[in-house]
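Please see the structure below; I have some questions.
Just one protein chain is left out here, and the rest sit where they should.
Chain lettering (A and B) follows the sequence in which the chains are written, and residue indices restart at 1 in each chain.
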Amino acid sequence: MKAPQFHVVPIKTTAGRFFEDYSIGQVIDHAVPRTVSGGERALYHALYPARHALYSSDEFARSCGLPQSPLDDLAAFHIVFGKTVPDVSLNAIANLGYAQGRWLRPVYAGDTIRSSSEVIGLKQNSNGQSGVVYVRTRGLNQRGEVVLDYVRWVMVRKNNTDAPAPETVVPQLAPVLTPDQLVVPEGLDLTNYDFTLSGEPHRWSDYEIGETIDHVDGVTIEEAEHMIATRLWQNTAKVHFDATNRADGRRLIYGGHVISMARALSFNGLANAQMIVGLNAGAHANPCFSGDTIRAWSEVLDKAETSAPGVGAIRLRLVATNAAGAFRLKSDDGKYQPHVLLDLDYWALMPM
Amino acid sequence: MKAPQFHVVPIKTTAGRFFEDYSIGQVIDHAVPRTVSGGERALYHALYPARHALYSSDEFARSCGLPQSPLDDLAAFHIVFGKTVPDVSLNAIANLGYAQGRWLRPVYAGDTIRSSSEVIGLKQNSNGQSGVVYVRTRGLNQRGEVVLDYVRWVMVRKNNTDAPAPETVVPQLAPVLTPDQLVVPEGLDLTNYDFTLSGEPHRWSDYEIGETIDHVDGVTIEEAEHMIATRLWQNTAKVHFDATNRADGRRLIYGGHVISMARALSFNGLANAQMIVGLNAGAHANPCFSGDTIRAWSEVLDKAETSAPGVGAIRLRLVATNAAGAFRLKSDDGKYQPHVLLDLDYWALMPM
Partner (left out) sequence: MKAPQFHVVPIKTTAGRFFEDYSIGQVIDHAVPRTVSGGERALYHALYPARHALYSSDEFARSCGLPQSPLDDLAAFHIVFGKTVPDVSLNAIANLGYAQGRWLRPVYAGDTIRSSSEVIGLKQNSNGQSGVVYVRTRGLNQRGEVVLDYVRWVMVRKNNTDAPAPETVVPQLAPVLTPDQLVVPEGLDLTNYDFTLSGEPHRWSDYEIGETIDHVDGVTIEEAEHMIATRLWQNTAKVHFDATNRADGRRLIYGGHVISMARALSFNGLANAQMIVGLNAGAHANPCFSGDTIRAWSEVLDKAETSAPGVGAIRLRLVATNAAGAFRLKSDDGKYQPHVLLDLDYWALMPM
């Protein structure tokens, strides 16, 4: 047999979108919907030391007014996010930020999730080589209900540097969700919350704004684990999987893997910060690689009441590091310290 | 306590069958039936970058006329195959080939799969030390329906080299399934196929015979992953698990792991080649080891219409390599190039 001749046929693979391919108001329906089951839930618990009782036990979830234990909120985020990668960040130079993220409905086993993004901002860089794209992404279930909604902006390369710069549109994004913007899942009632089964006695009123919590434990990360996780979310970014992709032969770990690891570690001290309902901001301060030992600490940034029975909201900074005792976030020049991997600002719900 | 004395009792473990243990017409019902669930489906997506929408979303599968999303066809193959290992290939010197493989019914969560093989060919090698065994293996579900049917032949050692050579029987195996032999799953209807959700716009009519597709992406393989996958299929071949088994201390990766990885990578360019219905031939050209970065390319070998609404069949060569840009299959002497791991010839179903 001869080596096949590579025919000149219209190329079937896609190189992804470049900066000039986006326009304000453009809606991109992302591919590959995903039905989740107990399998995704078990894998989430196998990949992260996740112990929040509401996500571990159907019985506990029912005692809190939910029909069953939902898929972890971050797993829902990863699924929604993963679908956007081929359309939004395949040619991204940098993932610049998140804002206005809201979890609107829990995801349950049997639900089918898809994602859709709208371009809400464009700003070409002065070098003419790249630009910033802002998208509002929605995750939807099989009934068309929005389960998650967030804004993300990325720096994307231009392919054709002669393409004209679009009109600059930079969306006004509040740095923090106000408490009235948070959506408490229908039926949630924490008045009969079982603090023994949840693992810690601390309730909403026990936390003070400004308080910091060292989550103590560390987890050393392996290549197989982050790839298994990232594939599970059908995130296709090459840099996570292909050791030949970078000059140093290292695989960059998906930032969401660090988020989930840090959040799971935060159980130790925040066992009752059960449901994530808001993502205010997030920065992947430094890259994470296999062999890093992840640690986490949190800072209470704000607190608010909600109208749901027994349910308080707590705003937390979650910091992941790859060194013990690394409690300093930034240097005097405002840059993140080298051991900081993640700086995440989110709202969670707790029993009052 | 003293060290236990090893009694002389009939040995309970089995050394597996040798060439002289097979006879034409012999039927071997393989052990350990397996019930699959959402767990196997989630693990398949965690181990491979599998994104074909029909296998990811129950809603998408229903829009194609199926009751729900089936287990990936290759997962079904691995489960059926895995059961045959203790009876067919424990003393195999080489896995020589596959032919006439047909997927006859999708496997769904809740199904219980078992395997049965019939010996259909025997040919002792001229050296008298080994021989080739041909088996036709069937995978069956809990209703006794055949879900998969394929022929495989392996070279197996003789244990007793004095055992007489059996009469030589070599089955006539057509190198390719004809389109009329392919079974389209009952109810499959791709007339309302959603090309946005599936991830690519290319339909059956967009592919040309002779066309080749470089699937672009690469995945570097880890020991933990291939062992997790191979165990999931209850494949017990020592060489995949025991680093002390080979002189070089390396674990040989199950060929099926390479098949699934390459097929999943082929999404990029063949996102709409949804269902695998025929396996014409397959060769594991070179061994694969942990650390290899798998890439894949495909060649369109043939096309055919089917009687099902909107459903076309496409015959594809799927080649996996462990090097970038390795598009040459064989050397001038007809041998596979050293970077070729897999050469698979299969039929898939696509929207017309």
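Assume a contact is a pair of C-beta atoms (placed from the backbone, for glycine too) under 8 Å apart; a residue touches a chain by one contact, two chains touch by 3 or more.
From a predicted model like this one, the values you see are computed outputs, not experimental measurements.
> Could you tell which one of B:Leu74, B:Val119, B:Met227 or B:Leu329 touches the chain left off the display?
Going through B:Leu74, B:Val119, B:Met227 or B:Leu329 one by one, B:Met227 is the residue touching the chain not shown.
> Which of these, A:Arg41, A:Arg136, A:His284 or A:Arg315, touches the one chain of the complex that we don't see?
A:Arg41
> If the hidden chain were put back, which of B:Ala109, B:Ile276 or B:Leu329 would touch it?
Touching the chain that is not displayed is residue B:Ala109.
> Hey, which chain A residues sit against the chain that's not shown?
That gives, for chain A, the contact residues 37-43, 45-49, 51, 53, 56-60, 69, 109, 196-200, 202, 206-208, 210-220, 222-225, 228, 268-271, 291, 293, 299, 317, 324, 327-330, 334.
> In the full complex, which residues of chain B touch the absent chain?
Residues 1-7, 9-10, 12-14, 29, 31-40, 42-43, 86, 109-110, 112, 114, 142, 222-225, 227-229, 231-232, 234, 236, 238, 241-245, 251 of chain B touch the chain that is not shown.
Just so we're on the same page, only the chains that are shown with their structure count from here on.
> Using Cα averages as centroids, what's the distance between chain A and chain B in whole Å?
One centre to the other, that is 35 Å.
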